[in-house]
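Encoded as structure tokens, here's the structure I'll be asking about.
Removed: one protein chain of the complex. Kept in place: all other protein chains.
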Amino acid sequence: MKNVTIALTGSGGTGVVALGEMVLQVAARLGLYGILRKTFGPQIRGGESAAIVRLGPRPLASFGETIDLLLVLDWTNFQRFADEIPLTDTTLIIEDTAAGTAPAALQSATRLDFSGLARQQGSAHSNIAALGYLGSWLGCDGGQIERALEQRLQHHGADTLALIRRVAQAGSHLHTVSPLALAAPAAVTGGERGKEREQERGERWLATGNQLAGLGALEAGIRFVAAYPITPASDALEWMAGRIEQQGGHLVQAEDELAAINMAIGAGFGGVPAMTATSGPGLALMAEAMGLAVASETPLVILNVMRGGPSTGIPTKSEQSDFNLAVYGLHGDAPHVVMAALTIADCHHTLGWAVAVASERQTLSIVLSDQFLGQSMQILPPLAEGAFKAEPVSASLPPAEGGDYFRYLNTDNGVSPVALPGQAGGMYTADGLEHSEQALPSAKAQDHQTQLDKRQRKLESLVDSPHWGECCRQQGAELLILCFGSLYPIALEAQQILLGESLPVNVVGIRLLSPPPLAQIRQCMDEVKQVVVIEQNHQGQFARYLRSFGLSFCSYHRPGPRLFTPGELVRQVKEMRHAESQAI
Amino acid sequence: MKNVTIALTGSGGTGVVALGEMVLQVAARLGLYGILRKTFGPQIRGGESAAIVRLGPRPLASFGETIDLLLVLDWTNFQRFADEIPLTDTTLIIEDTAAGTAPAALQSATRLDFSGLARQQGSAHSNIAALGYLGSWLGCDGGQIERALEQRLQHHGADTLALIRRVAQAGSHLHTVSPLALAAPAAVTGGERGKEREQERGERWLATGNQLAGLGALEAGIRFVAAYPITPASDALEWMAGRIEQQGGHLVQAEDELAAINMAIGAGFGGVPAMTATSGPGLALMAEAMGLAVASETPLVILNVMRGGPSTGIPTKSEQSDFNLAVYGLHGDAPHVVMAALTIADCHHTLGWAVAVASERQTLSIVLSDQFLGQSMQILPPLAEGAFKAEPVSASLPPAEGGDYFRYLNTDNGVSPVALPGQAGGMYTADGLEHSEQALPSAKAQDHQTQLDKRQRKLESLVDSPHWGECCRQQGAELLILCFGSLYPIALEAQQILLGESLPVNVVGIRLLSPPPLAQIRQCMDEVKQVVVIEQNHQGQFARYLRSFGLSFCSYHRPGPRLFTPGELVRQVKEMRHAESQAI
Amino acid sequence: MLKARQYKSGVKPIWCPGCGHYSVLNAITKAFAALEQAPENAVLVSGIGCSSRLPAYVSSYGFHGVHGRALPLAAGLKVARPELNVMALGGDGDGFSIGGNHFLHACRRNVDIVYVVMDNEVYGMTKGQASPTTPEHWEHSKLTPHGPEVRPFQPCAIALAAGASFIARGHSGDPNGLAQILFEAVQHPGFAFVQVLSQCVTFCPEQAAWKERVHQEDHCTRDPVAAARFLHGDDGFGKGIFYRNPRPVWPLVHAAAAAADLREGFRL
Partner (left out) sequence: MLKARQYKSGVKPIWCPGCGHYSVLNAITKAFAALEQAPENAVLVSGIGCSSRLPAYVSSYGFHGVHGRALPLAAGLKVARPELNVMALGGDGDGFSIGGNHFLHACRRNVDIVYVVMDNEVYGMTKGQASPTTPEHWEHSKLTPHGPEVRPFQPCAIALAAGASFIARGHSGDPNGLAQILFEAVQHPGFAFVQVLSQCVTFCPEQAAWKERVHQEDHCTRDPVAAARFLHGDDGFGKGIFYRNPRPVWPLVHAAAAAADLREGFRL
């Protein structure tokens, strides 16, 4: 087995989430890749929680079908995770001696005394004992676990650290006496161990999609953020807050989403690349002002990290159901750009592109991410510095003083010359009222038509960008899986499984949702016999959108909160092929 | 000529809008039908204004192509109306002696001394003199004009009335000496004149679409309205305000649209049929709470009177560009009902239906109207009392006390039993968080799926309603004009013109936009060889929507502020047929 | 007659052990018992936040709406169904940040509802960001690493300036005192605002020190100038009813105009 998926569960006090993160840190030091997802019960604190960690020799951007190892520090309310921790007959189950009573069906668990080992050292941290145990199983020497602990606990005192270290050692030792009946991920079991390897392995990053979105935005030049906290977008903002300041920018916690987006529009009007971040309910509140950005042609980026809807919905779980709102949710004819980040790493790339596009085309770019991409933590190779930069403002200066400056000039490419406050000779009043080329309010049919045409036209050439999407083709593929956002890495993994079963398929992830890169999509569709569009929502919003352009295909969609799994897609593809062969 | 279109223009002080309304009132007394549109320059008061009146022997729900008679009391800023007052070589132009200088191209106007006649009576009301003149031309005797004036000016003193009457008489007299070189509408010129006719003619109403929407809502049982003023929805609210109180209900002027919609949701939760009314920018602000109505399954009606967009756009002009927002603008999967009123009179019918549907299906019904329907004033035969009533609440009582009450029970038809505050045994907490059938918050996949399915399912059978739309077929038609909202009467007039040219076409106006009555639409499409979908917006939003269900057709769309005209549609149809025959 | 505990719905709160909101729940059920409130005639309306989860825990009708909009939803319900006892409630973020406009206008409008804000000076639900009432230099949120650096929102002073006719403050450490305030608030005709210092043990453990600072204030007045003087000097820890000045409740009742024929105006 090359990859291993471990579920760690406990109550709020047992520190399973910290355990999961430390397992990831240790694994990264061993040259492994991995991904971590956290999940919590409804209680705010002290309730049940779980961390699901998947480890393997190659970058992992999705979770597998099932759980190989379940390690339980506390069984209370374990059933709440039934949807998210799909156990099978082959799942190994380990429980701490202090875990309480397992549900009837899971009584076969192996009992290990993590809490006892900790207690012997005078500590309550059974999770650290478990870390030692799992670290040993992965192939760490004691020093590697120690260095991981040191990095994580650098702000703690020497005494605490020493204690923690002893508990971890006890856990490590437990593995030598009760080894784990599960093969560790391939890179380690198959390769050399020890210190040398740690140095050779090359640099690794540990990051969430939300953090990388923040990085992409800052690197592309965002210097103003205004936002209102909302799960699961807040941690992108929290990552940016201190850092944007160091870049000479500002982050404002606004009184609500209406203020947030209008503040960002104000900054954008001032020539400072600006954004906000939110999730469904907040995006809905921003709908009116989005139209203002479009009509006044003010650059603006919105990162929308999707969660379960409608209404307050399921705030902590992933779904792709804000597609409609992002694409269509403005009043009037209000063309704008909608993109979707395809992977955790791609949050960096897509945000950068969105910033550049918003500024060069003086428009609104909405980037869709979701709770899965945003909050999952991944080990990944270092990302190259973002290639995108917000257009330097001087590039579109109006004519020199004295010349007639038409802020909303009807140009060939649809982009009008913009002056910035402070610039003599460029004074104008930006307006959400319809206006003439001179930026004066106008209700004339001709002015309306001109500006509507222009605002539409300036986006059109965007579809020619090489960034429109990612294609991963297989020789001989007769079927295409088409998707956007976080389903892309899952589809790629399904592709690998299908390839193993001699069923090559192509996978295309669309990054540019609107305007739609139809030529490219059509081309990809023409290469195969069957196309399935997959998405994580109830109505098949993306499929409906594609159909509105005359495309036809099969649609597979279902809502959250369960994540899509590669196995689910594999089954889906096989059923489709079966249905087709029966039809023939 | 059967119908006559008159444009009356002047500056704010000259009272051309009042003149237009009085012409309509006088015409109605003569048994004529007619329609009136007002239009203003950007100035709030004292600026230029125009009234366009169309009169004829049969009900008129749209405006013609051109202007037969232009009567100018003041030429200042006349050019602002160039888009809306399309003059032709045959347009008769009359100017008042005090009208100032006509634009160069219009110097041929006949000059009549309305202002002089008024001045002779010691009055500044040249518009009343013009009323007398036009009244005579229409065939009124002096008494008819007098009674119209009395009805209108009932709150004025006897002296004023006497003065006004003398001015009108002078105007009438002017017609005997300088008769109008234009045939008056057929009903009058072709028939008997005089008092007897006035009594025989049967009852007539004078109303705007906004008023009739208010009537439809109140008759169907709306007893709570909360709203924030916005053009062009305010006058619907203003009409309702005093009247709802007389029915024992309330209208609250809220601090903003966010408050308005949430107040209405509160009242709806309390079992009192509730609505709000707004236009694009306000609808955008309501997007978040719309999702709450959907998720909490609270009945709610929103009347959205569309104006030019995006953003503040062109607030006083008509457009159909909020289609996308109304249909798609909610976050999460949030199925709801969207309807469109088809004519001024149909505002009554559609609002009534929307109220009934919202209450019986516990959902959000959005009704799209537009500035044209909402603010144009029409002479029409009295409307039958609305057939719709909000479902009496007792129809869906939960089980008697003691039984288990599941507020969000998964029923076959998708409608769950609802209890109302005050009712023992039905207590529950309505929720926008996803919930179980018992109304407890839940993040479980199964609960989410159940509730999403249920909320979708409960709307499905709506498509079988006979109210889905209106079809007007012609023997031998090979082409179908498909539309929604205010383009329907215009298409009907185009149909008449085409019939006169032996080009029969069918016209279908869709009242139920979402869920879409696809079977009926398909059937209508199958009856013909060619289909054109028409709509007044830039992106072809409605066409795109229909295409997303796999329908194919030609699309003709353009934005406002110019209204669609029957002639424009006739040309469009002919071009299409031509293109097709060339293609063959 | 029901006992206080019979007003609990039995649904287990999601709150952290020790959260101040438990006391508010207890105070509400106590006040309902004292009022002999028929459970089915009470409606608790809330927004989103830890505090806003409260309605499901009370045996009454409830509406858990969207963030910041409890007040208009409650007002709409009360105007439509005046015979119900409608109480809006939520957190400081819900009420004073995103919901600030409705707070202002509810104070002016004087619909007969009670509004309870469980003020813990933080966004509990979204994991500890600063709220409008957070102290200027509270540096525990990554979103505002230097602290919000904004003057804290003064709920009672603003309620007064906006025209609230009943203004009080309670403390989660004193559920009986709070129950007494709520008892009075429900009986006050018009809009009654009750700020409750309700600590967030998870994100603001320092609020444990509140119990030392809280003190009874017996300043109740019906003179707005006197109330303003007091509230502008107030340290924020006084509890009690500060202001009580009944005025006509909205909507005012008007001599019923004869139920007119709706269609009359259209006839020519």
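When the chains are written out, they are named A, B and C in that same order, and each has its own residue count from 1.
We take it that a contact is a pair of C-beta atoms (placed from the backbone, for glycine too) under 8 Å apart; a residue touches a chain by one contact, two chains touch by 3 or more.
The structure displayed is predicted, hence computed values, not measured ones.
Chemist: Please work out which displayed chains the absent chain touches and list them by label.
Modeler: A, B, C
Chemist: Sort through A:122, A:157, A:422 or A:500 and give me the one touching the missing partner chain.
Modeler: Checking each option in A:122, A:157, A:422 or A:500, the one touching the absent chain turns out to be A:422.
Chemist: Can you tell me which of A:360, A:431 or A:535 touches the chain that was removed from the display?
Modeler: Missing-chain contact among the listed residues: A:431.
Chemist: For the full complex, which residue in A:259, A:356, A:390 or A:459 touches the chain that was left out?
Modeler: Per the contact definition at the top, the residue touching the missing chain is A:259.
Chemist: Check each of B:255, B:346 or B:535 against the chain that is not shown and name the one that touches it.
Modeler: Hidden-chain contact among the options goes to B:255.
Chemist: List the residues of chain B that touch the chain left out of this view.
Modeler: So the residues of chain B touching the missing chain come out as 42-47, 228-231, 234, 237-239, 241-242, 245, 251, 253, 255-257, 281, 311-312.
Chemist: May I ask you to list the residues on chain C that touch the chain which is not drawn?
Modeler: Chain C touches the chain not shown through residues 97-101, 104-105, 108-110, 132, 146, 149-154, 157-158, 160-163, 224-225, 228-229, 231-233, 247-248, 250-252, 254.
Chemist: Spell out the interface residues on chain A facing the chain that's missing from view.
Modeler: 25, 28-29, 151, 203-207, 211, 215, 218-219, 223-224, 226, 242-243, 245-248, 250, 252, 254-256, 258-260, 262-267, 269-272, 274, 288-289, 291-292, 296, 379, 382-383, 421-433, 440-441
The definition used in the following text is that only the chains that are shown with their structure count from here on.
Chemist: Please work out the Cα centroid separation of chain A and chain C, and write it as a whole number of Å.
Modeler: Computed from C-alpha means, the inter-chain centre distance equals 37 Å.
Chemist: Report the inter-chain centroid distance for chain B and chain C in whole angstrom, where each centroid is the mean of the CA atoms.
Modeler: Here the centre of chain C sits 42 Å away from the centre of chain B.
Chemist: Provide the list of chain B residues touching at least two other chains, using ranges where the numbers run on.
Modeler: Touching at least two other chains: 258, 288, 291-292, 296, 431-433, 441.
Chemist: Could you list the positions in chain C whose residues touch two or more of the other chains?
Modeler: Only 64, 66, 68 qualify.
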